[in-house]
Structure formats: C-alpha cells, structure tokens
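Only one structure is covered here, and it is reproduced in the block below.
Of the protein chains in this complex, one is absent; all others appear in place.
Naming follows writing order (A and B), and every chain is counted from residue 1.
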Amino acid sequence: MESRLARVLIKGGSGFVLVFLYLPIAIVVIYAFNNSVGQKWPIESFTVKYFKQAWDNSLVRESLGTSLTVALFATAVALLLGSAAAFAVHRFRFFGRNAISFLLVLPIALPGIITGIALNSTINNFKIPFSVWTIVIGHATFCIVVVYNNVLARLRRTPTSLVEASMDLGADGWQTFRYVTFPAIRTAVVAGALLAFALSFDEIVVTNLTSGNENTIPKFIYNNMRQPRNRPIVNVVAVVVVLVMLVPIYLAQRLAGGGEGLAPARAGGEVEGMENTVTAAAVTQAGQY
Amino acid sequence: MAVAAESGRASPFERASAFLFRHARLKLALILGWPLTWFVFIYLGALAVLLFSAFWRLDAFTGLVVKNLSTSNLQRLLDDPVYRTIALRTVGIATAVTLTDIVLAFPLAYYVARLAKPRMRNVLLMAVVIPLWANYLVRIFAWKLILSQGGFLGWLFGLVGVDLHIANTNIAVWITFVYLWLPFTFLPIYGALERVPSSYLEASSDLGGRGWMTFRRVVLPIIAPGVVAGSIFSFSLTLGDYITPTLVGNTRFIGNVIYDSQGIAGDIPFAAAFALVPIAIMTMYLVIAWRLKAFEAL
Partner (left out) sequence: MMKVSRLLAVASVLLIVAAACGNDGSSAPGATGGGTTGGGIEPPVVYDSIGEGEGELNLIAWNGYTEDGSNSDAFDWVHPFENETGCIVTHKYADTSDEMVTLMRQGGGTQYDGVSASGNASNKLIAGGDVGAVDTSLFPEFANVIDPLKPDTGTNNKHYVVDGNVYGVPYMYGPNFLMYNTDVVKPAPTSWDVTFEPTLNGQPNPYAGNITAYNDPIYIADAAVYLKAHNPELGITDPYELTTDQLDAAVNLLKAQKPLLARYWALYTDEIDGFLDGSMVVGTAWPVNLTYSKDAPAAAVIPSEGVTGWADTWMISAHAQHPNCMLKWMEYTMRPDVQAEVGIWYGAAGSNTASCAEIAKGLGKGGEDLVNTVEYSFCGNVEFLNELYLWKTPEANCHDDRGNVCADYSVWLQKWTEITGA
C-alpha cells in the first residue's frame, strides 16, 4: 500500500544505510594491506607482510588466549545467573519482581565508563590484584542481562500448560525441568550464551579498568593503535576477528531461529514489547558493550 | 541441605525436590539468591562506593584520595561553567545522534520488515548486525581514517572539487557516533515494525487512509515504544563514550572528563561527582521512557 514515491525513498534510504554500514569495514580491510606508516588515501603501496607479522606476534596469541578464557568464564557465570534470574522472575510472584529486569539491565543502560570506574575503585579499595578473574567479574556483570532476556523471552512464550501437564502426569519438579522446560528453552540458552561470549570478547571500556596487566584482543588493539608501525597489524587482527565472529553470530541466528537471538523477530504474534527490544539492543551491544 | 534430616523411602534428591515444591519461598530464594547476591555485592556495591566517593577529595600534590567528607567536588561542578558547557554539549550531540539514527534506521527497517522476502530479510538482518562485530575501536579508527584530511572522504570530495574540513570537529564525532549506534536503533524499530499487523494497514487503506495518514495514525503509535526503547541505547552510549571523542574529535564530553579524572588524574572523587550527571540524565530518560510505555515488559 506504500506509494511509489514512498517505495523509492525507502529503497534509496536502505541502500544508503547499507553503504554507510560497510564503508568503514571495507576501509579496515584495505588498510590491512597498507605498506606505509602514513594513513593517506589512496594507499600508495600494498603488502601482505602484516598478516605474517600478526601471526608471529606472541602478544596477539597471548591476548587471544586471555580473551577466550575471559569470555568462556564470563559466559558460564552469565549463563547460570541469568537463567536463574529468568526462572525466578517467570515462575514466582514476589515483591520487587519488576525491579529485577531493571536492575539487570542497568550495567548496560548506564555508560560503561561508570561500571568500569566503579569496579576499578572497588578493586583498588580492597587491594585485590588485577587478574583474568577481575575481568571475568566485570564482564559477567553485563553479560547476565543477555542470557536473562533471551531465556525469559522464551519462557514467556512456552505455554505453561506443558508444565502443568507434566506435573499432572506425575513428574516431579526436576523431571519436568529435565524433559519439558529445558528442551523448550535450550536454544534460547545457547543463543544467549553465544551472544554473551561475543559481547565479552569485544569489550574494551570495562576491560581497560579491570584488567591490570592482562592483555585481551581489544586491549591489544587499543594499545597498538598508538604504535605507528603496528597499526596495520591491528587492522589484520580486526579483519580476522570479524571473520571469527561470524561463527557465533551465524550459530546464534540459526539456533534462535531468527527469533530473539539477533533480532526481536517472530515473537509468534505475542507482543513482548520492551523486553525483546532490550534483548536485541543488549545482544548487539557487543561492538562497544 | 536442610532436608537431609527428613526420612522416608524417597531418595534424598526427590525429598529435596518435594521439600522445595512445598516451600516455594525457599526455592525462590535458592534460585534468585545467586544472581541477586552477585548483583548487589559486585555491581550495586561498587556503584555505591563510587557514588559515595564523590564526597571525598583529592590531595593536589600527592594525587592521593583524602577520605573525609566534603562537598567540594559538587561545588566545583556547579561553580565552574565549563562543566555545564560540557554537559550541554554531550546531551546535544546525544540528541542529534539519536534522532539521526532513527531517521537513518527507519527506511531500512521498513524495507526489511515489510517489503523484503524472507530469505532477503535474513540476509539483511545479518548484514546490519555483522559490522557490530568488527572491533569497536577498529570501527572508530576506520572513521578517523575516512574523515582525516588526507583520508577517503576528503579524497572523494576532492574529486568533485570540494575542499572538505571536518576532521577533528564535532561533526566528525557526530558521524562516528551515528555509525556506531545505528544497529541498536535499527533492531528495535525493525522489531516494532514487524509486529504491526498487516490487517491494520489494510483496514486503514480500505477506510481511505493515504500512505502518510496511515503511517502517522496507525504505524507510528504502534512502533513508538520500540523507537523510544532503541533511543535509550543510542542516547546512553553517546553520553558515556570517551574513546570516540578522543580519537575523532577535539573537544571534551562527559565521558572524557570522567575518564580523565579517574584514569589520568587519579581523581576518583571528582570522576564520581561528574558521573552523577549522566546517571541523573539517564534516570530521567528512563522515567520518560517508562511513562511512554516503552518499559511495559520490564
């Protein structure tokens, strides 16, 4: 029912936005082959030597190891705590229930710098040495909401009649969870976990303030962007990270069935309003937290 | 564990399960206790310490925090007009970024949600999300390269004879922020658009509603909460970001002052005091969003 003009405008606008979204990515890829210290366009000479240098760089490998470790543990914590909170909110009625969602979303709704300096000054106050674990604590705190929102959205869409039927047929709480609830939410849990993982993997602001000497991939990038001759390595690492990141994105997309994983789509007619919206936004925080 | 004393034929596990079934409150405590404890101790605790430290002060010479109560930081915030300038500049750019993102996101969201075929829709959804996974710093740096004097955009404009000078200006900061947060605005608008029932549009059309009329009277009211919800993030993220202005701009924003106070000058009390500003602004924003029903499901 859109008018011809409206369609032209919509298509033109869409095309512009897509170009806008991909121009910087293209620039990063091209500059990964830049041979000179200067950053002038057009690039005068090209080289592939930085791919080898990035590969040989022990700090890149070390940072990758730390990033993976942190993301793994932060995801595990987020998975446990986020699912638990989602179950509690879904299954029980209690005073302050509405505040839970609000509380969990705070670390993302408030600027990361605030979470970061709050954790940093607490860590310093208690003279806790910075380590991989302090990063995990910081990351888990803002990853919980991702899992929570995914799981809660799915729970709300799972008919309670299934659980009731299971109970009526004599299953105990554990059996019901094992054979009814968990299969229903499994994909949401996995999607939430993958996204939490990716979110942690790319975070810099909180990481900078909770990591001390530990190097993560974003920290490696942050520190080496200021080394004129290391910047092509940074571009190489960035390109590789994008490629690597495609795996969890694709998996999350598949698992969530185009549902609440990457987009709030297909909520099955049931309008879930803000929750899905927040999920989508939270989920895509990854870029900058 | 408390049920171990009970006896019976059932296994301890079953007994525990049954006990918990009868004592729903305890079950709730066991389930919710973990995330709540984590959040209260780690997050709220840290936040409380931070806000409390706004009332400490810094020794000028040693740069060490002196822990006796004083309102000198708040006084400084109020007395020196530069902080008001910085706060207003930040809110201004956050508003501009949010509005621009909504305007840019809408056509693509509409296309994906209502015009594209299912296969195309999935491809486009991925296409919007993927740039987010290129490292955040690298994306900012890419804009620094594009916007710099000898960069891609200057070169492009040079081809048509225009001398472009936007490197290190607030315009550069604005463009970069718009880019960074665009997907965040896109997804909620898309989600809202997708949930607009086609029958409503047909009904409107049947009743003689023209395109614009239908949009304004039918579509807009339905998607408004989604738009507001999306704007929370583009607004909040702009409010606190310090890396983007450092790399592509040449003025200071709230995030810079907070970061410089803490990370560079070691003046946590003043950083905490200034952090009250974005916290207050975001609280107001969230309350307004809540009033506009954008928070229904929270």
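Please note the rule applied: a residue touches a chain if its C-beta (ideal position, glycine included) is under 8 Å from a C-beta of that chain, and two chains touch if they have at least 3 such contacts.
What you see is a predicted model; the values in this text were computed from it and never measured.
Enquirer: So which shown chains sit in contact with the chain we cannot see?
Expert: Even though it is not drawn, that chain still touches A, B.
Enquirer: Could you tell me which of A:34, A:122 or A:235 touches the chain that is not displayed?
Expert: A:122
Enquirer: Consider the whole complex, including the chain that is not shown, and state which of B:178, B:257 or B:289 touches that chain.
Expert: Of these options, the touching residue for the absent chain is B:257.
Enquirer: Looking at A:20, A:51, A:102 or A:130, which residue reaches the missing chain?
Expert: Answering carefully, the residue with contact to the hidden chain is A:130.
Enquirer: What chain B residues would touch the chain not displayed?
Expert: Here the touching residues of chain B are 25-26, 28-29, 32-33, 36-37, 40-41, 44-46, 48-49, 52-53, 58-68, 76, 80, 82-83, 85-86, 148-151, 165, 167-168, 246, 250-252, 257, 262-267.
Enquirer: Pick out the residues on chain A that sit against the missing chain.
Expert: On the side of chain A, residues 37-40, 57, 94-96, 122-130, 212-213, 215, 223, 225-231 touch the unshown chain.
Going forward, only the chains that are shown with their structure count from here on.
Enquirer: Can you compute the centre-to-centre distance for chain A and chain B, using the mean CA position of each chain? Integer Å is fine.
Expert: Chain centroid spacing, chain A to chain B, equals 14 Å.
Enquirer: Residues of chain A touching chain B in their complex?
Expert: Interface residues on chain A, with respect to chain B: 1-3, 6-7, 9-14, 16-18, 20-25, 27-28, 31, 38-42, 77, 80-82, 84-85, 87-88, 91-92, 94, 98, 100-115, 117-122, 125, 137, 140-141, 144, 148, 172-174, 198, 202, 204-205, 208-209, 217-218, 221-222, 225, 234-235, 237-238, 241-242, 245-246, 249-250, 253, 258, 262-267, 271-278, 280-281, 284-289.
Enquirer: In their complex, what parts of chain B are in touch with chain A?
Expert: Of all residues in chain B, those touching chain A are 13-14, 17-18, 20-21, 24, 28, 31-32, 34-36, 38-39, 42-47, 49-50, 53, 104-108, 110-112, 115, 122, 125-139, 141-143, 145-146, 148, 150-152, 154-155, 179-180, 182-184, 187-188, 190-192, 194-195, 201-202, 205, 210-211, 214, 225-226, 229-230, 232-233, 236-237, 239-243, 255, 258-259, 262-263, 268, 271-272, 275, 278-279, 282, 286, 294-298.
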